[in-house]
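For this depiction, one protein chain was excluded, whereas all remaining protein chains were kept in their positions.
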Amino acid sequence: MTSAVPKGWVGSSVARREDPRLLTGRGRFVDDIHLPGMLHAQFVRSTVAHGVVTGVDLSETLRVPGVVAAYTAADLEMGDIVAELDRPLTEFVPTAMPVLARDRVRYVGEPIAIVIAKDPYTVEDGIEAAKVTYEVRPPVLSDQQALAQGAPLVHDEATANTLVDVSMFATEGIDAVFAGAHQVVRVQTSTPRQNALPLETRGAVAEWDAREEQLLVRTCTQTPHQVRTVMAGCLGLDERTVRVVVPDMGGGFGQKCVVGREEIAVGAACLRLRRPVKWIEDRRDALSASFLAREQRYDARAAFDAEGRILALDADVVCDMGAYSCYPFTAGIEPLMASAEMPGVYRVPAYRVRGRAVTTNKAPTAPYRGVSRPQIVMVMERLFERAARELDMDPVEIRRRNLITEFPYTGVNGVTYDPGSYLESLDLCEKVLKEEGWYERKDTAAAEGRFLGIGYSCFSERTGYGTAAFAKRKMAVVPGFDIAEIRMDLSGGVTVTTGTMSHGQSHETTLAQIAADRLGLDLAQVKIHQGDTDRVTYGFGTFASRSATIGGSAVARAAAKLADRLLTLGAHLLDTTPDEVELGPGRVRRCDDHDRSVSFADLADVAYLKAHLLPKGADPGLTATATFDVQGDGTFSNAAHGVVVELHPGTGQVEILRYVCVEDCGVAIHPQVVEGQARGGIAQGIAGALFEQVTYDEQGEPSCASFIDYKVPTAMEIPDIAIHHLETPCAFTEGGAKGAGEGGTIGAPAAVLNSVNDALRRTGVELDDTPIRPATVLLALTPVGVPA
Amino acid sequence: MSEKLLISLTVNGTRHDDLVVESRHTLVDVLRHQIGLTGTHVGCEHGVCGACTVLLDGAPVRACLIFAAQAEGRDVRTVESLAPEGEMNDLQRAFSAHHGLQCGFCTPGFLMLAEGFLAERPDPDRAEIREVVASNLCRCTGYQTIVDAIESCARERRCGAGETR
């Protein structure tokens, strides 16, 4: 018996099956849902960054014609959202995030009351009419303020405003290594608070399904089951009484992989009113009151020998996580990721790290594409660049001497890296830029007094975090595995349900490619279904580049199981034994005589409608379920990025002249989709390096409540990006795929920063902080003594 | 109290004479929630992201920055007009072929932007296309494949026009 089918769909950039509906305006996003009798909700939000709510007066709100209801926390019985780590109090302080603020408010934009009205315009009239009084407290607005002696406390239980303080590694004798090293370099850097900024804002429509006795919540989330779990918990319902369904989704990038307070409040209001309630976050709220990310500060040192080999790494990481821990990841998401992954692609013999999450009076944070790895890669790559300068070495050569080249490699961080192409990708990246003549152009430019620079980053990205990897982080909720169910219908085609949740990643196409190959089906005969908690037992959705590796493997296994059932049944109907048959296109056939075959439709006909013809003891139906989890440390995609920039002395503008990405995500299921993920990720990385920053005034009022102030780059700022593929298949995912969702974002800031610093080389200025604003560059380019 | 107005719009060739709207209703909300054409999306409501771009008398405009009453008697085209029979037009096919969309939320805005632009300027170079693509925001693609798609569609249209002449 064999389920081997000639390779067909995987590896081919077939037309995306999502495209026709999305291109013709027939997609169905959450705001496209209209239900009879539907009401519209918005939130009265805190106007102060820190304080105690002394009064909420909704009487004027309720007098606005068309306003149906308005509730505070006291009006709706809702449990808090609590995210936990299994760590001692010295390492982690659990804090509760109430669905609506009870007494304390901890950031501008924090929801205090929900107002429900007949239409989306009237509800804003109601919001305007609400009166909230506060006893204002001094806000804590930066990590430094938070950690300062005598700082006001954001959460009374979190002394020193510290939610997480974990020293994950400390190699014995590391201080002696630093003391005896030929060269020690240091990088202090900070990265801006950013908004993951899916173009579709968050939103939910809740309705009570009286027949099913279920709260049906349609919401755009990357993690439908986690929303169900929290919704049920906060509202005191059984899980089976809540059904979460995800329609088409306009991006997420992490912002939608945590459970928001607003969707819970919408569920509660719906339960109370027994009418459908819709909430669509507007852009002002999305920019100022949604989940943010990325604001971190590093103080890192690295010790090197005279040949440029790294001897030790010591890092202090402080992440400004804002007002609350997010569910399920907690405020540990950024510092623990940074601590666990920092050595990256390099052979680092000694490592010490302290990672802290501090709480401040700013909107809370969620994972954002890449989670901490854009920063740790930036820090590592800056350390190597700085060491290369000190040791007068070529910056590419110093990396070569330190890259992991023998696999599997178990690092000082206890992580085992599966095979990748770390050296090969860097070599190719450099070769491309050399062959394109950029090094000559840089020299010519320098001779003309212009400022061209070439910068690299090389990195790996752990994809497919299994339960083992998340358990190491000591999360109370341990994501990791996923489940796929496959069922063949009477037409001989299949429906596959998975726990992953596409929001732009093309799963309807790529997961279908996997299933079609395993079963010898045409792509059109495979339907992928996601995002319905009633149809999948449990799943962890889509984040952390897990869907192709874990979800895809679960689909492959389920398909393989179904293939076995088809072969067994086919053999029976062909009067032979399973080892004498194989899968052909849409049928089971005898290995020795392909003309003797039975179609899947005929097999299904027997399995469902003529079950008396089944082999003795065989169950009717053609379904299979499989799970997949990554044992051990996951699989590592890798890439090298090379960037050429020119700095314009008149304006300080950083112009990207060339961007080359050499990426290796194992077997590419759909190369065009992989390239799309890389390009889109790089665009977000460039955005963080050069443009985007959420800022606040001294009172904690967000200064970026519009796209005028939060500068998402356009097509004029993002250059064309050349992508080259290498392929080191993963040995333990089904099909050899590794994740591809985050690499672009991870590699871009470091490469951009290094190229800017290369261009600045003759000025003697080095920049370590992002975003690199033109004014900073202009200042760096202005000779001392000349006013800028 | 919100004032109600009776307005008339021609949308995708169909005349709607009986639209009762509030004066404050934006064109995009009327298209989506009253006429039921949800293909046009709302991304920022302050005219920057371009997800709501439609054609007003053939010109690309932000439907979030126009009150529906201001469009009285005028001709509006939305993404739904590009494939009236369900068959994608050449621009839509080019977006698919070049992977010019991922989540698809911004896509209708880019399609209508490109339709309006190419109708006025059938022979743009890549730099001009890029400048126009910069009108709208996309968070998924990095824009390159959107530029590719529009460039390819424009080229095909020129070839097609050349053949038929």
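Residue numbering begins at 1 within each chain, and the chains themselves are lettered A and B in the order written.
We take it that a contact is a pair of C-beta atoms (placed from the backbone, for glycine too) under 8 Å apart; a residue touches a chain by one contact, two chains touch by 3 or more.
Everything below uses one rule, namely that contacts and distances are computed from a predicted model.
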Omitted chain, identified by the protein name its UniProt record gives, among "NADH-quinone oxidoreductase subunit I", "ABC transporter permease", "Electron transfer flavoprotein small subunit" or "Xanthine dehydrogenase family protein subunit M": "Xanthine dehydrogenase family protein subunit M"
Which residue of A:60, A:175, A:282 or A:532 touches the chain not shown here: A:282
Candidates A:128, A:593 or A:619 - the one touching the absent chain: A:128
Omitted-chain contact residue, chosen from A:107, A:169 or A:691: A:691
Contact partner of the left-out chain, one of A:471, A:716 or A:731: A:716
Touch residues of subunit A, complete complex, unshown partner: 120-121, 124-125, 128, 282-284, 650-653, 691, 695, 703, 706, 708-709, 711, 713-714, 716-717, 773-775, 778, 782, 787-788
On subunit B, residues whose C-beta touches the chain left out of the figure: 1-3, 5, 22-24, 26, 29, 45-47, 50, 53, 56, 59-62, 64-67, 69-70, 72, 113, 116-117, 120, 131-132, 134-136
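Definition applied: only the chains that are shown with their structure count from here on.
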Residues of subunit B that touch subunit A when the two form their complex: 1-2, 22, 24-25, 29, 32-33, 36-46, 48-49, 51, 78-80, 82-83, 86, 88, 92, 95-97, 99, 101-108, 111, 130-131, 133-147
Contacting residues of subunit A [partner subunit B, same complex]: 13, 15-16, 18-20, 22-29, 31-32, 34, 65, 120-122, 197-201, 248-251, 253, 280, 282-283, 503-506, 672-673, 675-676, 679-684, 706-708, 712, 714-718, 720-721
